[in-house]
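So, chain A:
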Amino acid sequence: MTTKHSAVPTTYSPSPTSRSKPSVSKDSIVDWVRPDGRGYRQCRPAFFRTGAVNAASGSAYAEFGNTKVIVSVFGPRESKKAMMYSDVGRLNCNVGFTTFATPIRGQGSDHKEFSSLLHKALEGAIILETFPKTTVDVFALVLESGGSDLPVIISCASVALADAGIMMYDLVAAVSMSCLGKNLVIDPITEEESYQDGSLMITCMPSRYEVTQLTVIGEWSTPEINEAMELCLDACSKLAEIMRSSLKEVVSGSQE
Partner candidate 1 sequence: MVGLSVGEKRFIQGGIAQDLRSDGRKRLTYRPIYVETGVIPQANGSARVKMGATDVIACVKAELGRPSPLQPDKGKVAIFVDCSPTAEPTFEGRGAEELSAELSVALQRCLLGGRSGAGAGIDLSSLVITEGKVCWDLYIDGLVVSSDGNLLDALGAAIMAALSNTGIPRVLVAASASPDEEPEVDISDEEYLQFDTSGVPVIVTLTKVGRHYIVDATSEEESQMSSAVSISINRQGHICGLTKRGGAGLDPSIIVDMISVAKHVSEQLMNKLDSEISAAEADEDEL
Partner candidate 2 sequence: MEEKLSVSPASLVDQLVVPGDVILDLSSMANQTIKLGGGLRQDGDVISVIKAGKLRFSKPNKYWVESSHKRYVPSVEDHVLGIVVDCKADNFLVDIKGPSLAFLPVLAFEGGTRRNIPKFQVGALLYVRVVKANPSMNPELSCTDASGKAAEFGLLKDGYMFESSTGLSRMLLSSPTCPVLEDLGKKLSFEIAVGLNGRVWVNADSPSSIVIVAKAIMNSEFLSAAQQRIMVKKLFDKIQSSTV
């Protein structure tokens, strides 16, 4: 009955027998076929729901295909003791992954930079002057990583902030795009991201038509960038509609 606590043996996850890697390069004429059958310009169906975590001041759950994220917002609450006085509020972001989020267990810890990227994307939208001396904590947990994780986290976080009643100039919607050979695909899934030649992510405040963050990786010509930005901005404003309606649903629901 006493459980034997031997050191945990090394394990591996069984890999598929065959790995057919599609070779896509700039010169290839073959078009990329999206594994989930979407069109290049088609986003996955997005779903948001606020109030996923009762213990938090505000929270939201987002599901884009297999990408599933929960964001909790705590505060505004007392800043850490070591912090100096500040006449504007502080924003503290943290992104975590469940051990089972990724196909291979425990790979989510590779994305350490997500916390600071989330912070950068949100800080421009929050009216920090409204909560001096205090801190708002935005904590995200990726339940399942299905591609375009960061944009989903950012969009979900802004819905959670709105749910917590934190003053913002506008919602922040985020969309990313992958460049596969000569094809541009929007809202890529994990498989597409692993083959991508370049990527572009825009986070923006759609009503104000302002970009809070823009990151580009890989080689792009100016027309390509312009096209990708246009597509992402367009998708952002559509996404913002869905985000807004998820918030409206709660408000109108409680008035009944």
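The rule is short, and it goes like this: a contact is a pair of C-beta atoms (placed from the backbone, for glycine too) under 8 Å apart; a residue touches a chain by one contact, two chains touch by 3 or more; residues count from 1.
The candidates came about this way: all candidates are chains of the complex that A comes from, given by their letters.
Please read all numbers here as calculations on a predicted model, not as lab measurements.
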item	value
Complex partner of chain A (touching, any copy) among 1 or 2	1
Contacting residues of chain A [partner candidate 1, same complex]	24-26, 112-113, 116, 120, 122-125, 169, 179, 193-199, 204-205, 208-222, 225-226, 229, 233
